[in-house]
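Just one protein chain is left out here, and the rest sit where they should.
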Amino acid sequence: MLDTKQKIVATTEKLFYQYGIANVRLQQIADDAGISVGNLAYHFKNKEAIVNAVYDGLLEKFSGILNTYMQQNNLLDFDTQFSNLFLFFKTNNYFLNNLWEIERTYPAIKAEWEAINNKILIQLKKRIELNTTKGLIHPEEQKGAHELLAQSMLLTITYWIPQQLLRGKLVTEAYFKKALWNLLMPYFTNKGRREFNEIIAPVIF
Amino acid sequence: MLKIKDANGTRAPVMKPTKQYILEHALKQFNKNGFVNVRLQHIADAAFVSVGHLAYHFKNKDTIVDTLYEELKQQQESLLAEFRVVPLFEDIQQQLIRLFLLQKKYRFFYLDTLEITRAYPAIKQKHAQHTKWKLQQIEFMLQFNISRGSFISPSPAQHLKETAWLFQTAIDTWMYSRNVLGSDYLNQHDFLTAIWSLLLPWCSDMGLREYAQLRISAG
Partner (left out) sequence: MPAKIQLDDNAYAAMLDCINTFYSTNAPAINLDTDFIKDDYWLQNTAVIENIERRKGCWQIFLVFAHHLQPLKFIKRGITNFSCLKKATLTAHYMRRLAAKDQRGTLSVNAAGINIIFN
């Protein structure tokens, strides 16, 4: 049994995905949540308060993904993070759609999202670094190659789901992870390939 | 052209703004304030017409966006069709520059793609097809360069499709992610560097030399 505040937040998330932040009216939220506008106003003073509450929860979940750094000391660590990121972007699909609107009207939220995004990029870079010292990934042949790899991975992570939906293709965790692993594969050493085949391949295929 | 009666009662042809003129101003407004926040009144004011006149040319806001998207699509298609000719690195660079300028002109669409495709399923359909077509062009470009010897063939062959996808996604979303990360999204040099850096890992020695040549001539 969700309490009213949680119910409002859940309804708002759905509406944001369907109509976009700018187009959602407080009356709509109240109707869909099954309460009166007055009741809504009691819990959230204005639209700004609702948006902040919704995005606070969202950003907390997003930064929670950061907590799983190096919980397993092998390639599975990458895999776990891919799974977490996929789950996040799939269930919070309204997030990307409204990003530009958020950037214009709620700069504080956008700043926080930016900070977490940067941290995820740093994590990817550090994971690549660690695996290089462990001998699973080739050291950089050209300067900045690993930085580029991390950025390509972040690009894929962020835009894979919307692009798949746009092209009418199936969105599954397995495809998502395969796309990301395929980015890393060209950089594996023999040892890396062996570990990949032993540990990761059985999980995704 | 609308003909009105002046003070003398004679019918004199008066130059009223054409469809194209209104469209240009609509584009400017969209680029400035974002597609969601622009009302028909704003466009009408910017083009010095009444809302009624606007309605004569364009039934509603959806039609305006649709027309603008058609324009964008056509211009992109004519650009990318040239890819089929002989995509040497010099040509690729030219294509990228022109693509960038096009994105700059219609930036409201690129900065808000997800929102617009959500709100207009018809545009979403068209954009999906257009994206698929673009992907094929890029795959062709990569294939050609592999056979020419300037790219190393990725193994397995699946990688070609994925590299093409990454390349195309990067081009389409560069402005969006730069804007959202708060960096300058109208910097052509940054755009070119970012896109080329995706291709460099695939370059053979010959390709790298050609790219160095490109950088020198670009200054």
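Here the chain labels run A and B in written order, and each chain numbers its own residues starting at 1.
We adopt the following convention: contacts are C-beta pairs under 8 Å (C-beta built on N, C-alpha and C of every residue); 3 or more make two chains touch, one makes a residue touch a chain.
Note that the coordinates shown come from a computational prediction; the quantities given were computed from them, not determined experimentally.
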Note to self: Given that one chain is not shown, what are the shown chains it touches?
What the structure shows: A
Margin query: I'm checking contacts with the chain that's been left out. Which of A:I122, A:A174 or A:A201 qualifies?
Written below: A:I122
Note to self: For the chain left out of this view, which of A:L2, A:A41, A:M70 or A:A174 touches it?
What the structure shows: A:M70
Checklist line | Interface with the unshown chain - residue positions in chain A | finding: 56, 69-70, 73, 115, 118-119, 122-123, 125-126, 129-130, 133-134
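Rule of thumb we're sticking to: only the chains that are shown with their structure count from here on.
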Check: Any idea how many Å lie between the Cα centroids of chain A and chain B?
Finding: 26
Next item on the list: In the complex, go through chain A and note every residue touching chain B.
Entry: 20, 22-23, 96-101, 103-104, 110, 114, 117, 142, 144-145, 148, 152, 155-156, 158-159, 162-163, 166-168, 179, 182-183, 185-186
Check: So in the complex, which bits of chain B are touching chain A?
Finding: 34, 36-37, 111-112, 114-115, 117-119, 124, 127-128, 131-132, 154, 158-159, 162, 165-166, 169-170, 173, 176-177, 179-182, 197-198, 200-201
